[in-house]
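Note that this complex is displayed minus one protein chain, with the remaining chains in position.
Labels run A and B following the written order; every chain starts at residue 1.
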Amino acid sequence: MRKRQPKTYTRLTHPLVRDSRDEPFRQATWEEALDRAALGLGRNRDAFGMFSCARATNEMNYVAQKFARVVMGTNNVDSCNRTCHAPSVAGLSAAFGSGGGTSSYEEIEHTDVIVMWGSNSRFAHPIFFQHVLKGIRNGARMYAVDPRRTSTAEWAESWMGLNVGTDIPMAHAIGREIIHAGLANEAFIQRATTGFEEYKALVEPWTLSLAEKVTGVPAAAIRELAHAYARAERAQLCWTLGITEHHNGTDNVRALINLSLLTGHVGRYGSGLQPLRGQNNVQGGGDMGAIPNRLPGFQDILDPDVRRKFESAWDTVIQPHYGLNLTEMFEAMEDGSLKAVYCIGENPAQSEADSEQAVRRLMALDFLVVQDIFLTKTAELADVVLPATAGWAETDGTTTNSERRVQRVRKAVTPPGEAREDIDIICDLAARLGHDWKYADAETVWNELRAVSPDHYGMTYERLEEHQGIQWPCPSTDAIEPTYLHGRLWETDPSRRGPLAPFGLVQHDPPVDLTDDRYPIRLTTGRRLDSYNTGVQSGGYASPLRRGEFIELSPEDAERYGVVVGEQVQVTSRRGSVTAPVWVDTALRPGLAFMTMHFPDEVDTNALTIEANCPIAGTAEFKASAIRIEKLPIATIVG
Amino acid sequence: MTVTPLGIPRRMLEFTLDGEEARVPEGSTILDACRAAGKDVPTLCEGDTLRPKNACRVCVVEVEGARTLVPACSRKAEPGMEVRTDTERARHSRKIVLELLASSVDLSTTPKVTGWLKEYEAKPDRFGPDAARLNEEPKVDNDLYVRDYDKCILCYKCVDACGDQWQNSFAISVAGRGFDARIAVEHDAPLTDSACVYCGNCIEVCPTGALSFKSEFDMRAAGTWDESAQTETTTVCAYCGVGCNLTLHVQDNEIVKVTSPHDNPVTHGNLCIKGRFGYQHVQNRD
Partner (left out) sequence: MDLHFGDSKPTDEERAAVDALLGPPESSWEGADRSDADLRWARGGREARDRRDLLLPGLHAVNDRIGWISEGALDYLCRRLTVPPAEAYGVATFYAMFSVKPRPATVLHVCTDLACAAAGAPELCAGIEARLGLGSGVSVERGPCLGLCERAPAALAIKAGDPVRTAVSAPATVEEAVLAASSPGSAPEEAPAALAVPQAGQDGLMLLHRVGAVDPSSLDDYRAHGGYTALRRAFELGPAGVIREVTDSGLVGRGGAAFPTGRKWQATASQPDRPHYLVCNADESEPGTFKDRVLMEGDPYALVEAMTIAGYATGAHQGYLYLRGEYPRALHLLEHAIAQARARGLLGDDVLGQGYAFDIEIRRGAGAYICGEETALFNSIEGYRGEPRSKPPFPVEKGLFGKPTVENNVETLVNVLPILTMGAPAYAAIGTGRSTGPKLFCVSGSVERPGVYEVPFGATLGDVLTLAGVREGLRAVLLGGAAGGFVRADELDIPLTFEGTREAGTTLGSGVVMAFDDSVPLPRLLLRIAEFFRDESCGQCVPCRVGTVRQEEALHRIVERTGADAAGDIALLREVGRAMRDASICGLGQTAWNAVESAIDRLGAYA
């Protein structure tokens, strides 16, 4: 098999500018580049959007959202968390008022039942999976729900290979079975939830046999999972993008949360809900307010008291309405109401579903400034490119992981050439646009954040160092809170219990891109162990595991189409077409194919995916496209 | 409701260590007690993230009433036990163990061993010029790791780290028996044909440099590896949201090696291929 060396990106070392998009970039001084950027943004104050970076530090995200809100006067700030886990945040906050995963890694080592739903964390989150393995070694039983029999699923007591996009029928059938078997935790339901009767009525039609018909999974398997989860004294329900990257991702999340409410598997040590985040600071970006509906500390923009606090802290006026999310910003580019974008560390030209459409929209902007460490495909579309630092190795600050642990990031190497730290660049731009911010260092930014975010108040840099990171909430500088959230739901005193958790009344809605005679194969997407997202970073090292992009087929389909491993085929969806070599994977069943987005320069998988978005969270349905496979007229074997 | 378990409180026990009263929590090993008392007992196969394998026997101490010496790394302290760490008998066995290893294995990159050889007056040469050695060539079959089994003392740490204690990939095992036993993948195949996922967690625990990063191996070969010129900075991995702590070893502004703190609550010293090796993009500077 060939060894793929994907496109290697070289670090940006100097600012780049150009007068028109038709011209090539030329090197510029920081003075000139920043002046041009300030000019371009300044003239579009009422039509501006900020793409912040889920991979940069909390401090950078804090300053970036402050730039959008204070300098540009808009709540249009978002990041690529939209493309992955926004539904988790939306679903969890709807149920519990807070968007974080409810438990800690350590708890999964001491639980009894683990459900991995739409999550190949063995590949996508290998070190989290080590905690799962500890749990398994300690006696926990793991159940996997995934269309593919992934490496994760191979560790399961029971793997259920459901049809793509039938998570809600599966969850509802589990809920119904729990209720009918008398296994619902009535004490918890009564004490801590609302809407149970409606939920009960909602799931009533979802008998095991109907669920078997819709999901393809035998009724007995669904029943077994229902009983195992409900009877466990402790249980953890974990999910990843298999749940969220659907046009109804938030509904999917709600359907899973319902199961925890039904059984009381939340708010206790060892029992909880764990969405696994795809990027190092997806959690932190949202916590810092780099999302259109929340201010730092995950505080609601619509709350006047919250706004007043920030307005006085920042000496500004905050728009009393939600801004546009990433998806909506792209739509606003289409209708011309969004004309300028400041894009920091993101690569939407390749990471968005229906990437061709995304590129077209970015090209139509009046002004695009991109701040990155590489000249990405998105940067190639820009008017001004600002060379920045790699957050994790070249700056100081903090990031927040999937278990809400805020940890210190430290500068280990000096950035190349004239590359500068994100915060310094943003501050220079802010100064040119009339706001003179003074931050001596990342810690100064952090302390400003602590002052406005009660959940972070107790986390001084000194304490973060001492404890190797602290999980939020941490309101006090003297104490550490429990490792899990929502213990309040178990309180007997209603005033301490706080708002009850509502069951989510969500309906099954099959994938938008239906399979039919012309597009008979269901394409789903995911990650491989050694690669990451669009491959800009992971392409830089020589992985012995890397074999480039393939369209993975079941052995049966490969036979049906008469194709062999390595043979180039045409893969076509209703939106686009690519050629890709074939790989055969026994983890797939007939009619199910798999690709990744790791090698967009070779095979632009997102030319196939559909931009059907979750109306609540805006995440696209990367996990379900309909495609067909065609042999090429002249067989080409890559090998 | 369930509350956060704090664990069962550990009782303290008392025993005699080199004639002095030692007080340690129940479940402590003799080695734990020695370290708490500031005593230096040499160790090779012991690992802070692994269950004791007590294979190397360099940490043996004398326990009153025991027929043989006991390994301090695995033997739990018992109330009333009388332990002596520095008797002639214990020192003799340590010396012989060091001689046996040094006469058969390349210990040139094993930290501390030079000092121990001197301290115990070990003379590995006395087994003569024909003494059997491992005589292995470095296996360089991929771009990330080198396996130089001429330096392997068969401590099993890599096998344990790859196996059920951490990674659960089970790519390697001990194959063969006795002096011919070697760490190997199935059918002695190259690593690239094995279950290896290149997490590097075996390298993290290797005590002798038998397993090393290709970057380190190449720099050593070129004579440019210089630990005294390296800085170590702990930061957070930028791949995925798990939040693994990385310690970047930097020499001349280049990342040359990545490790993880062994006491870190997220990683316990373990990383995946991306965290361990996926740093190169940062230094693609021209």
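Everything that follows uses one rule, which is that contacts are C-beta pairs under 8 Å (C-beta built on N, C-alpha and C of every residue); 3 or more make two chains touch, one makes a residue touch a chain.
Please read all numbers here as calculations on a predicted model, not as lab measurements.
Undergrad: Out of A:P304, A:P499, A:P555 or A:P615, which residue would touch the omitted chain in the full complex?
TA: Residue touching the absent chain, from the options given: A:P555.
Undergrad: Out of B:M12, B:A181 or B:A229, which is the one that touches the chain we can't see?
TA: Checking the options B:M12, B:A181 or B:A229, the one contacting the hidden chain is B:A181.
Undergrad: By the contact definition given up top, give the residues of subunit B that touch the hidden chain.
TA: Touching the missing chain: residues 52, 54-58, 60, 68-69, 71, 74-76, 89, 92-93, 95-97, 100-101, 103-104, 126-128, 130-132, 153-154, 156, 163, 168-181, 184-187, 189, 193-195.
Undergrad: Residues on subunit A that touch the omitted chain in the whole complex?
TA: The list for subunit A reads 122, 136, 141-142, 149, 151-161, 216-218, 221, 554-556, 586, 589-590.
In this text, only the chains that are shown with their structure count from here on.
Undergrad: What is the distance in Å between the mean C-alpha positions of subunit A and subunit B?
TA: Result: the chain centres lie 37 Å from each other.
Undergrad: What part of subunit A is in contact with subunit B in the complex they form?
TA: Going by the criterion above, the answer is residues 8-11, 13, 55, 105-106, 110, 124-128, 130, 133, 137, 234, 267-271, 276-283, 373-374, 390-394, 399-403, 405, 407-414, 416-417, 468-469, 482-484, 487, 490, 529-532, 536-545.
Undergrad: For the complex, give me every residue of subunit B touching subunit A.
TA: My answer: residues 1-5, 142-144, 164, 166-168, 191-192, 196-199, 231, 233-246, 248, 250, 253-255, 261, 263-268, 270-275, 277-286.
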